[in-house]
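Structure first, commentary second.
What you see is the complex with one protein chain gone and the rest in place.
This part shows subunit A:
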Amino acid sequence: MSVTATLPRSEEPSNFTPPEKPAPPAQNVAVTVVLLLVLVAAVWSVIDLRINLATFIDSFHNAIAFVSRIFPLDFPPFLEIVRMTVQTLAIVVVATVLAVVISIPLALLAAANTTPGGTSRTFGRVAIVIARAIPDLIFAVILFRIFGLGALPGILALAFHSVGMVGKLYADAIESIDEGPVEAIRASGGSRAQQIISGVFPQVMPQFIATALHRFDINLRTSVILGYVGVVGIGLEISNAMRTMNYDRGVALALVVLVLCIITELISGSIRAKLMGHEEAKKKGAYGLAFRIADAFSQGWVSSSRTRSTPGPDGHTPQTMPDGAVRTSPPWTLERMRRSAYLGLVLVVLAVSTLVSDISFGSIVDGLRDLPQTLSLFWPPSAGDMLGDLVHGMIVTLQIGLAATLLGAVISVPIGVLAARNAAPNPSVHKFFRITIVAVRALPDLILAIIFIVITGLGPVAGTLALAIGSIGLLSKLLADSIEETDERVQEAIRANGATRSQVFFASTLRQSFPAFVAHVLYQLDSNIRAATLLGIVGAGGIGFYLMGASRVMSFDVVTFIIIMILVVVLLVEALSVWTRKVIR
């Protein structure tokens, strides 16, 4: 607000002049226009994709048919399930570890306090941004061509794309450390590497592990979708089953994935909460029981900082071993043994995963040898004779993203409001909607997409509905969180003026959390458009479908064309979303 606007103007000597309303900054006008355009585009998308009651009624018979076709569920033999599960987990473990291994040096280059210089910093940051910008699907399509079928392309695709998130969060963690210990090591003559290993790593380790676990959960879900382009594991089996219309088998396997996702998320969530020092609230019911079991499992991973104490002699005598030598390593308390056992377990899991995922090193060599030749297949890009189709596919993908975000945002407002402790009419309503949100968030996009594909048929409606439900889960959670964080004193002040409950809500609560909500919606739009390209490969409409087709008939020039198209759109949308969020915050 400009200061002069509040002063009376000198040429008008009257004792009261209403201050002129200051003109809003040009940037705000631009953002408002952009937001309105996005809204109009989203409404148009919903209409154009025919997401309406009529479609649902038409699909009703399909739904009935679907239900009759999936029951009884056709589970494969138990050992077969175990084999697929182990294979999927192994690939995800190796991919996540590889992502961590690549991310650490990049993060050290990208973080302001550990980077050796400006050029390295730019390199690190650019590498991380590129890894995030290129969807794993695109990595997978290219890498399958280079390395042939097998586990390796899937692992590399998951790992490379993960670097975008893991590297960014690692760099953030490094930048927020306490510089004191690092300086102490520098002051005693430690080298740069020593400062990093002994001063930086011990501080960021909990965050590094927590981030890796979080990424593990995400990679597990993605790996199943990538099964459709040939990544081995449960995803591949689901894709085969759906392609041959064995819906009873496909849905059974999807249920296995659902259970797997819930179990891993519970375990990793519990370990993460401990690592970061949060005490999880007591949970009740079946979910609570599962959580407590996971909790018991994760107990040994993390030592709570307050429980360790070593009874020894007084402070002025070095501790000695039974043979009289000075003790130089901690005694083998039960806790140390348990920690070592878990460390051993992790190493065994890593080794087994590497073996099971069956990376053939021959194919690495072959792939790299043929790399120039392979890459020449991808160049120059060409639209083939289907430029019109491709552009239309891209537009459909955008429509899916827009429509899904709009539906998700509209539906998540009431859910989010009712889930917020300070806005819900009573505690049971708050609890009910919180649990609903948790349940919705547990459903992987893929499973929703599969269900909707069977109900509404192949096409964009299925993708839109799957992504809309995913968006409801995240947006309503974020809205509820931001409502709970609003400043209660403002609400109290308005209430004190005699305002009704709904007046308080609209004048204060919603107003305070609205900018954050818009920012979250834009972020969700950005990630929905990425996800829409990915879901296209399972038949949920849009450009992903063409990418899949082109890669299957080996028109790699078309693949390149599509990849470039996707990249341009994704980067533009992200730039727009980042800019808008910056202005409205």
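Simple rule for what comes next: contacts are C-beta pairs under 8 Å (C-beta built on N, C-alpha and C of every residue); 3 or more make two chains touch, one makes a residue touch a chain; residues count from 1.
Criterion: contacts and distances are computed from a predicted model.
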Among "Acyl carrier protein", "Protein tusC", "Phosphonate ABC transporter ATP-binding protein" or "Branched-chain amino acid transport system permease protein", UniProt-listed name of the chain not shown: "Phosphonate ABC transporter ATP-binding protein"
Looking at the whole complex, which of A:Pro22, A:Pro105 or A:Pro330 touches the chain that is not displayed? A:Pro330
Contacting the left-out chain: of A:Thr317, A:Gln373, A:Ser428 or A:Ser502, that is A:Thr317
Considering the whole complex, which of A:Pro105, A:Pro202 or A:Pro515 touches the chain not shown? A:Pro202
Note that subunit A touches the chain not displayed via residues 178, 180-181, 183-191, 193-194, 197-199, 201-203, 205-206, 303, 305-306, 308-319, 325-331
